[in-house]
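Of the protein chains in this complex, all but one are displayed in their positions.
By letter and in written order, the chains are A, B and C; residue numbering begins at 1 in each of them.
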Amino acid sequence: MATKPKAVAKRKASATSSAKSSVKSRAKAAPKRVAKAKVSRANDDIGEDTRLALWRSLLEIRHVEQRAYDLFLQNLVKGTSHLALGQEAVAAGFATAMQKDDWSFCTYRGHHHTLARGASMEGVLGELMGRECGLLKGKGGSMHLTSVEHGAMGSYAIIGAHLPIAMGAAWTAQYKKTGQVSVCFFGDGTTNIGAFHEALNMSAVWKLPVVFVCENNLYMEYTPIKDVTAVHNPAGDRAASYGLPKIVIDGNDADEVYRTAQTAFAKARAGEGPSLIECLTYRHSGHSRADPGDYRPPGELEAWLKKDPVPRYRERLAEFGIAQDVIDGMDAEVLAQVDEATEISKASPPPGLDLIDVDVWADGGTAWRN
Amino acid sequence: MATKPKAVAKRKASATSSAKSSVKSRAKAAPKRVAKAKVSRANDDIGEDTRLALWRSLLEIRHVEQRAYDLFLQNLVKGTSHLALGQEAVAAGFATAMQKDDWSFCTYRGHHHTLARGASMEGVLGELMGRECGLLKGKGGSMHLTSVEHGAMGSYAIIGAHLPIAMGAAWTAQYKKTGQVSVCFFGDGTTNIGAFHEALNMSAVWKLPVVFVCENNLYMEYTPIKDVTAVHNPAGDRAASYGLPKIVIDGNDADEVYRTAQTAFAKARAGEGPSLIECLTYRHSGHSRADPGDYRPPGELEAWLKKDPVPRYRERLAEFGIAQDVIDGMDAEVLAQVDEATEISKASPPPGLDLIDVDVWADGGTAWRN
Amino acid sequence: MAELTYREAVAEAIAQEMRRDEDVVFLGEDIGAAGGVFKATVGLFKEFGPERVRDTPISEQAILGAAMGSAMTGLKPIAEIMFSDFLAVCWDIVANEIAKARYMTGGQMSMPLVIRTANGGGSRFGAQHSQSVENWAMMIPGLKVVAPSSPADVKGLLAAAIRDPDPVMFFEQKSLYPIKGFVPDGELVDELGTAKVLRDGGDVTIVALAAMVPRAMKAAEELSAQHGIEATVVDVRSLVPLDTQTILREISKTGRLVTVEENPRLCGWGAEIASIVADEIFWDLDGPIIRITTPHIPLPAADALEDATMPSAERIVREIVENID
Partner (left out) sequence: MAELTYREAVAEAIAQEMRRDEDVVFLGEDIGAAGGVFKATVGLFKEFGPERVRDTPISEQAILGAAMGSAMTGLKPIAEIMFSDFLAVCWDIVANEIAKARYMTGGQMSMPLVIRTANGGGSRFGAQHSQSVENWAMMIPGLKVVAPSSPADVKGLLAAAIRDPDPVMFFEQKSLYPIKGFVPDGELVDELGTAKVLRDGGDVTIVALAAMVPRAMKAAEELSAQHGIEATVVDVRSLVPLDTQTILREISKTGRLVTVEENPRLCGWGAEIASIVADEIFWDLDGPIIRITTPHIPLPAADALEDATMPSAERIVREIVENID
């Protein structure tokens, strides 16, 4: 892991500089509808540093998720787990556009978002394996990854709840005038639960700096979202209910995600209120470790694999003239980090039983009586 | 009360015949947007019988609500109560268009809807007074008026819950292919709670025969709805989220309400799914008995009193050539009924204490142990 | 007698009742085409079709609203809430609506419905997917509350719940889904409100529920074999109605009560039984009432932590040996 801190520092640095450029762009009015990003062959608004930060983030997620799957096959991952293979670009794009002190909130399918904010790989893998080195010391499990130090304010396993909670964080930013943004990731299925509606309305009325990001991967658990939703775009077609513009983007294109995030953050920081963004994407594996994904029509996965955000971005980098050895070098470097994190996690002991009796209360204890 | 059964019978008969006409109109496609009703001076689609049924319903509600207010001043109404003075036309219009075996669901502000379905006046007033003759024998109180025998399937005092419940009744109708419609009344404030969203979406996806009716009276309790809602029409502007057309009507015009109801019922009975209808109206009194309504801007009440649905319909009847003595005679007749119901309620004893121990379970008892 | 798993018994009971009565319908998330996330409803969609076995959006309030509204108008719905923890997102419909409708309306409403849900810990799912919340339901007047511990009880009690004219909360303990047991052939309908004495012993009465029942049985064998302590084991099965006759009788016989509860300590069903015992058969008691529960903390996820937290057979043995002379 010797290279990791530096790598993270580098990525964070570029994230910050890109965030700075988003600050500059505050002056521009937020466009009503974000157009599909057009790839220009010349270098462009995103720039090489940020592209490499995006690439690293995509790779970190991809390799950690694949490793999580391997570890599951080795029976080392306990409980359930929900991989984000195929959805990396949403996490990478948003996190790279965030400032370090922005807050993000996600679901049980949250490895990618937690990693993308800078949480350590062994923190994620260790938690999945129920080890002491886990982000939550094994107390939360795979569905609750959190790293407050990195602004990753929790993974929430009951559908809907974290939308109003993310809104609450945005209230702090507004009240304290800190310029922070709160970003909330959730699935297509989540748009049909009551908390979605309440959070969107109140955020809009209070003009809070919160960005709601729907990762539309076409399915709730095993049921296609179209079978249970009255509109075609579960988030996009509902934006108008909250006085918001419809924004539906290609969630497998890290650049498009990044640009959309920048625009939404600029709007939020300018005091112009929330955004609701639907990212079209697809999960390559089943809903959770137990699910082979049989309910998918034949050919669907294959079609989406052609739009896999990772090879797609590899090509993008090449198109922008980034040297192949830089591209591949980063890949190898990240893989080495994942190997190292795997070893750290395997070597980490199960959490001590003394952990059971701490941290219900702020005083560190669990006593409900004197 | 000697005249009451006959009167009810008459009203119900006309309700049924009008419902039949709504069945006939099924062939017409449901218009995307219901236009503001134009009063034709000639007699028209509604007809005299139905107009008199509407008039009787308006009068019954108006006089019972005014009596409820008087009884409250005499300290005879217990607990809270929420009058619908000013909102009579919504109840009269919908109930008159309903068939006898349709189901209606309403809120704590539900005296009008319960009466309009044919529940007895002493049942309503007696319940408000906590008397044995009350619809619920005093066990439920003013916020829970119910008369299953009349299809008045309950008044619900916690915001939002009855939208999914009304949807459930519609599921029965669909499953059993009975042609019944379920009608759900609620306030503008209710459009911001989660259950609204869930019920609308699932009703639309399942194409259930349920009609959601928002009585937009501009306020939740004491807070103007516009201060807490992201859109101008709290129901109308959200219909698109469920693939439904926007329908916003003058809720103080009984004819317009009646026609809109017919259209929506025809659509529901034809298997074409739910409707969401926003009726613009106003409550003449405060939110509940304790509320003087000070938060209203000066002049607002006065402006709405000019659109009072009762005198307005009195004029309408005259315009359609209905004789003044018929119009006034019905008024006097209804008032006499209210007087009689008041006496019955006053004479009714408080519920016997034996009622405490019955009707938790279907076996009539309350035992949780053997 | 066929050997069935606990999860298979769920589907068998539902199928039995759906064949018998056209008004029985079933709804929930992923219950249909997918056969349920715990595979407890496999085959129903195929046999009864999408009109009677309905997949829903992630809208628990709508699911239970649909159940309530259809129950009061003539259907007999079974609603699944995937994990019992999720009852919190639709608790209003359960606690304020379904439970109160008949009483509040002076007896006008009927509410023949069942809410099935997967309850409890042991799967390393963490604090939001592992709670034992049967006491949430027991607290609410107007709900019947059932929690079976074996495949045969699942089938018989679920069938009884579906036939019952009142709302029944049916807690399936998810750690029991894979267990196997013999289930009588043919139609099986058990009786709500009946506890079962699974073992007779003169020294102490262990009262347990759901997944704690096999643990209590294991502890009782151990107590007998290793410590010469003979325990009666009562499986409560139904918290409402509560079979106080059987429970009190069995406690009076031994003079000692130990409850074994999977829920966190405060206000668990064991507290209620303890308070009944301390009132009604106080003079029959020969010593303190012991409650063995999960400590009053959110359940931790890691296997070592979770196992150390939930009551185990070893802990039951230890506490009884230490406390019962």
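We adopt the following convention: contacts are C-beta pairs under 8 Å (C-beta built on N, C-alpha and C of every residue); 3 or more make two chains touch, one makes a residue touch a chain.
As the structure is a prediction and not an experimental result, all values here were calculated from the model.
Asker: Given that one chain is not shown, what are the shown chains it touches?
Answerer: Counted over the whole complex, the chain not pictured touches A, B, C.
Asker: For a quick check of understanding: of B:G160, B:P209, B:G236 or B:G273, which residue touches the chain that isn't displayed?
Answerer: B:G160
Asker: Out of B:E221, B:E315 or B:D363, which residue would touch the omitted chain in the full complex?
Answerer: B:E221
Asker: Looking beyond the chains shown, say which of B:M143, B:I247 or B:V310 touches the absent one.
Answerer: Going through B:M143, B:I247 or B:V310 one by one, B:M143 is the residue touching the chain not shown.
Asker: Check the options A:I46, A:A97 or A:M153 and report the residue that touches the missing chain.
Answerer: A:M153
Asker: From the list A:R62, A:H82 or A:K139, pick the residue that touches the absent chain.
Answerer: From the options A:R62, A:H82 or A:K139, the contact with the absent chain belongs to A:K139.
Asker: Could I get the residues of subunit C that touch the absent chain, sorted low to high?
Answerer: 85-86, 88-89, 91-92, 94-96, 99-100, 103-104, 126-128, 135-136, 138-142, 240, 263-272, 274-275, 277-280, 282-283, 285, 287-291, 296-298, 300-301
Asker: Just checking the interface: what residues of subunit B touch the absent partner chain?
Answerer: Missing-chain contacts on subunit B: residues 78-80, 130-131, 134, 136, 138-144, 156-161, 189-190, 192-195, 220-223, 227-229, 290, 295, 350-351, 353, 355-357, 360, 366, 368.
Asker: For review purposes, identify every residue of subunit A that touches the missing chain, sorted by number.
Answerer: 103, 105, 134-140, 144, 146-149, 153-154, 156, 158, 160-173, 175-176, 182, 194-195, 198-199, 201-202, 205-206, 355, 358-364, 366-370
Following the convention adopted for this analysis, only the chains that are shown with their structure count from here on.
Asker: Among the chains, which is located farthest from subunit C on the basis of C-alpha centroids?
Answerer: For subunit C, the chain whose C-alpha mean is farthest off is B.
Asker: Could you put a whole-Å number on the gap between the CA centroids of subunit A and subunit C?
Answerer: A distance of 37 Å separates the two centres.
Asker: Give me the residues of subunit B that touch two or more other chains.
Answerer: In subunit B, residues 160, 194-195, 198, 201-202, 205 touch at least two other chains, as defined above.
Asker: Got the subunit C residues that touch at least 2 other chains?
Answerer: Within subunit C, residues 56-57, 59-61 contact more than one other chain.
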